[in-house]
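Quick one: the structure is below, questions incoming.
Removed from the display is one protein chain of the complex; every other protein chain stays in position.
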Amino acid sequence: MTGTPPPGPAPRTVLIVSAHAADFVWRAGGAAALYAARGDAVHVRCLSFGERGESQGLWKQPGMDIGTVKEVRREEAARAAAALGESLDIDFYDAGDYPLVVTEQLQERLVQDMRALQPDVILTHAARDPYNLDHQLTHEFVLRCRMIAQAAGYPSAHPPIGAPQVLLFEPHQPEQCGFVPQLLLDITPVAETKLKAMQIMGAQGHLVDYYTDLARRRGVQYVRNGGDRGAVHAEAYQRVFPVTAKELV
Amino acid sequence: MTGTPPPGPAPRTVLIVSAHAADFVWRAGGAAALYAARGDAVHVRCLSFGERGESQGLWKQPGMDIGTVKEVRREEAARAAAALGESLDIDFYDAGDYPLVVTEQLQERLVQDMRALQPDVILTHAARDPYNLDHQLTHEFVLRCRMIAQAAGYPSAHPPIGAPQVLLFEPHQPEQCGFVPQLLLDITPVAETKLKAMQIMGAQGHLVDYYTDLARRRGVQYVRNGGDRGAVHAEAYQRVFPVTAKELV
Amino acid sequence: MTGTPPPGPAPRTVLIVSAHAADFVWRAGGAAALYAARGDAVHVRCLSFGERGESQGLWKQPGMDIGTVKEVRREEAARAAAALGESLDIDFYDAGDYPLVVTEQLQERLVQDMRALQPDVILTHAARDPYNLDHQLTHEFVLRCRMIAQAAGYPSAHPPIGAPQVLLFEPHQPEQCGFVPQLLLDITPVAETKLKAMQIMGAQGHLVDYYTDLARRRGVQYVRNGGDRGAVHAEAYQRVFPVTAKELV
Amino acid sequence: MTGTPPPGPAPRTVLIVSAHAADFVWRAGGAAALYAARGDAVHVRCLSFGERGESQGLWKQPGMDIGTVKEVRREEAARAAAALGESLDIDFYDAGDYPLVVTEQLQERLVQDMRALQPDVILTHAARDPYNLDHQLTHEFVLRCRMIAQAAGYPSAHPPIGAPQVLLFEPHQPEQCGFVPQLLLDITPVAETKLKAMQIMGAQGHLVDYYTDLARRRGVQYVRNGGDRGAVHAEAYQRVFPVTAKELV
Amino acid sequence: MTGTPPPGPAPRTVLIVSAHAADFVWRAGGAAALYAARGDAVHVRCLSFGERGESQGLWKQPGMDIGTVKEVRREEAARAAAALGESLDIDFYDAGDYPLVVTEQLQERLVQDMRALQPDVILTHAARDPYNLDHQLTHEFVLRCRMIAQAAGYPSAHPPIGAPQVLLFEPHQPEQCGFVPQLLLDITPVAETKLKAMQIMGAQGHLVDYYTDLARRRGVQYVRNGGDRGAVHAEAYQRVFPVTAKELV
Partner (left out) sequence: MTGTPPPGPAPRTVLIVSAHAADFVWRAGGAAALYAARGDAVHVRCLSFGERGESQGLWKQPGMDIGTVKEVRREEAARAAAALGESLDIDFYDAGDYPLVVTEQLQERLVQDMRALQPDVILTHAARDPYNLDHQLTHEFVLRCRMIAQAAGYPSAHPPIGAPQVLLFEPHQPEQCGFVPQLLLDITPVAETKLKAMQIMGAQGHLVDYYTDLARRRGVQYVRNGGDRGAVHAEAYQRVFPVTAKELV
């Protein structure tokens, strides 16, 4: 980890819910690295390994089977998480992909994780993605689990959560998904860190250039929207809820 | 001024552009008082006095004429501004209301004010208001003047401005105007200050209760969205541009 | 006039603002006839004759000039209005078309008409029409004049108006204009009346079939949405403002 | 019941589908009381008691268990319904909350209720609520059951229903839910009745002030949108389908 | 088949997914006939027969039972398909209607059909239809199956599909469904063919006039939007994904 920790009160607890094992790296790797660098507790939950739908490279190898794909993806994602921050906590729900299927068990697991972790903020997918219904299902699933985890009467060893903000990371083709950036995050201090993490996700190597280009583009917009000129790379986010503030920003 | 100054780096320069003389009080009085309390430079520019369309009480008085209405409104607005913060700077463009008419002269005036003031943030009306086209005209006018003030080749004694955020305050009937709160501002520390300022705007006295009720409602939502429970009054804002940040919030 | 007057309290004052001389016939002819049949006062104001842009048939005649086109259109529109209801009041502002240009004089004229007429309801064009910017300009112009006519301090021999509903009639290609029907009006009792009025508008004769088909389609939808099965023809409207009611409907 | 019955043809059959036991009181209590006062048959169906997610007060009591919470909520909701109108019919489906789960059995029950009741109008939640997915699930569930109940070939002892309007009551934070008021209902005659009903819902007592404030705000808007000046309290509604009418309103 | 085949490279594979047995006839019959006429392989998959919800005429006959309704609908739809083009391939999934229920088996069936057929383009229902939730469920189901069929690791005897465009045909009340025509298809050469196919769907005979009127209306718009004047009938479509092109059109 080479970046400088950003300013602000610490530490916080961050929960990132990723439909497939690699999504959090491409879309929120910079935020994860920034959080980790400042001492926040970052927890990643991958609902699936993306074993069927996002592992084309592996499936081209002769004799490949789904168990092996899962293992490779698990190992890659774990290494990528460690590259983003040594303290990153990552867990895999292994719920299957293409399609992801939400069951009562899966719901119970995420709700109890939310209860145990008490996140200050949650990162996940956008509300709509006609290319990838696993992503939009994850969005709705996260909102539902957040609601359940807030319920005073839901049985749990842990107390109800408060009202953490939900931040949506950028889908692959944002305009088709109704995604509108509300927050551009300067990830310049951790750009190399994110690059390394992306390079570890070998099964989807063609995306490294794509997301590096995207980060540069968002970096230009960061400066255009009044950010300091030192910023070169950025990630875009949209909020689900209004922020509460003591001053206007 | 009774509130405690909010935290954060100071001082900043704030520009509030109000279509009519009273709009900034009802809709952004809390923000103005907070800014002033923390030592920011707050500049209010009223494009008109609201002399025709927002002074019903005065027009009911026998023998009233437009010059008198303007003077009363000017004096009220100036007093309300002073109540929000002694340091508040207020100016009146006297461009006429119902309808507000944008001329080249008016544009030149606001552009040069922006150049001279170099605002860090601009507050104004929302993009759409089918009840009051002066408001939506003001929105577009502010965006246009901001663009002109950014132009390197525009003749001026002052340098071009940067890219200040534009924050939209809440219209009277927000759902009809497509207004979606993105930021709830805790104005509890200045609630009494705002109340006094509103009471000064005698010509539209029936609105004091309305906006006090509204602030309480936004205050409940402030807490519901994760804000601290000490908040009782809040104002809602929508941003035109994405924010740039060093960390996710 | 062959239709049976619809039920309800009477009489009301209705103002229809039409960008071109024929628009009110195609789009709101049924409503106009229904209003007239029940004894309401219906006033039509045509901002232009549609002399340049909606009189193709006339311009194909050799030696045609703009004065003649205007006269023919005026005469046709006046006859169509009379066909919709003998009591219909129609006036022509002759403000030019393609493009319609809004001047201070035009605005003063419509505002004073609104003041004098004190309409209970206003019918006009939808907010957006990429095919015809005269239509969307008329929409905004009507909302602006309504606002001005409400202003207590606007000079006039007549008192300010209240808050009349603004109903938008259906544009030619509704989906491209963001038009969403909120009210389907049964015009079956006046279908023949409207047909006669449309047939009078000879310069745009090809539209008679189009709008007859459309009325049948809206009629089917009228029944589909719970209306009585006797309805065969309908017109669609969208409201600008919420309705106020003593009971839910 | 202190209010004066509103005008109009009677009696009608009204079905209110409430996700949790208290929703219908806060959001549609005024409409329910008005309907009841004029002799309409009002039927409330609560899909759950809100036992887990909307009973925080009860869960703070030591030794509380879910059976007791349900009983308290059932009793409160039944009393609130009686307060709104002695003739109100209320039933509880006990389908569970946070999350509400739609099963084939639940669907069959609501479909058969619709068939048996033959409602003229249905009231329920809005289409989107990121804070509360039980609400948006209920919206979709009601539309689906309405569709099924219309099907000629669906097995039932009762005939298919027609095409009742579906009216959406106001969510807690309307702008975040895309809720746009299309109809403001004057509930002044039953304001005290609604207040009493709200006060009965002790488990969520903090909401009484919130919804009383809201009703006053909607009341001001009622007058602003042309309603009579006697109105002080109002409720806002959005329609799913266009209305069919014999005259424009 | 009387129409002239349209120009363009051939043959392509077209997949039409219809919620109920008749939808593809009313909404996409012209496209199907055009495709067939030019030698494309057209495959229709009806998820249900519309046996409960779209067979009112049959259910009016005494002693009718669901097995008979299904048989009549199957036979009608098969004959209609043959009328649209002798080569049309039609299959019925018999998944039930009102409501359509998506099961794992149904999903597997459509995914494998997509894999086997390798469609160049898919036609189906629009994303939203408050009147008919079977339609919007079908939309989402098709997008999900398309995503699954693209997954390299999904078990199948057939290779993954590419990225076929999804074209949405017109819902019954398009404005209520957010449907915006992006493509108007000239179906004049096959208008009689479509008429015959519609007439075969006897159980919903009242719709023949409705969809014939609609086709004429879309035909007028075809010419209005720059199409050749020979066009009289058209169908409207909306795309889910951007088109890729070698030149701008």
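All chains are identified by letter, namely A, B, C, D and E, in their written order; residue positions are counted from 1 within each chain.
Quick note on the criterion: a residue touches a chain if its C-beta (ideal position, glycine included) is under 8 Å from a C-beta of that chain, and two chains touch if they have at least 3 such contacts.
Quick caveat: nothing in here was measured; it's all calculated off a predicted structure.
Novice: Could you tell me which displayed chains border the chain that was left out of the figure?
Specialist: Per the touch rule above, the missing chain touches A, B, C, E.
Novice: For the chain not shown, which residue from E:V72, E:L88, E:A152 or E:L167 touches it across the whole complex?
Specialist: E:L167
Novice: Taking the entire complex into account, which one of A:V166, A:I200 or A:L214 touches the absent chain?
Specialist: The one listed residue touching the chain not shown is A:L214.
Novice: If the missing chain were put back, which residues of subunit C would it touch?
Specialist: Touch set of subunit C with respect to the missing chain: 51-53, 55-56, 58-60, 66, 69, 97-99, 130-134, 176.
Novice: If the missing chain were put back, which residues of subunit B would it touch?
Specialist: 107, 140, 143-144, 147-148, 150-154, 166, 240-242
Novice: Could you please point out the subunit E residues that touch the chain left off the display?
Specialist: 6-8, 31, 34-35, 38, 121, 123, 162-165, 167, 181-186, 221-222, 224-227, 231, 234, 236-237, 239, 241-249
The working rule: only the chains that are shown with their structure count from here on.
Novice: Moving step by step between touching chains, how few steps can get you from subunit A to subunit D?
Specialist: The distance in steps between these two chains is 1.
Novice: Show which chains lie in contact with subunit C and also with subunit E.
Specialist: D
Novice: Which of these, C-E, C-D or A-E, gives back the A-D interface, meaning over half of its contact pairs coincide by residue number?
Specialist: A-E
Novice: Could you say which chain's mean Cα position falls nearest to the mean Cα position of the entire protein shown?
Specialist: Nearest to the common C-alpha centre lies chain D.
Novice: Given that subunit A and subunit B are copies of one sequence and touch, is their interface built from the same residue numbers on both sides (over half shared) or different ones?
Specialist: Mostly the same residues.
Novice: Relative to subunit E, which chain's C-alpha centre is the most remote?
Specialist: Comparing chain centres, B lies farthest from subunit E.
Novice: Round to the nearest whole Å and give the separation of the Cα centres of subunit A and subunit C.
Specialist: Centre-to-centre distance between subunit A and subunit C: 53 Å.
Novice: Using mean C-alpha positions as chain centres, tell me how far subunit D is from subunit E in Å, no decimals.
Specialist: 38
Novice: Two or more other chains touching the same residue: where does that happen in subunit C?
Specialist: 181, 221, 224, 241-242
Novice: Can you tell me, using the touch rule above, whether these chains form a line, ring, star, complete graph or other shape?
Specialist: Shape = other; not a path, cycle, star or full graph.
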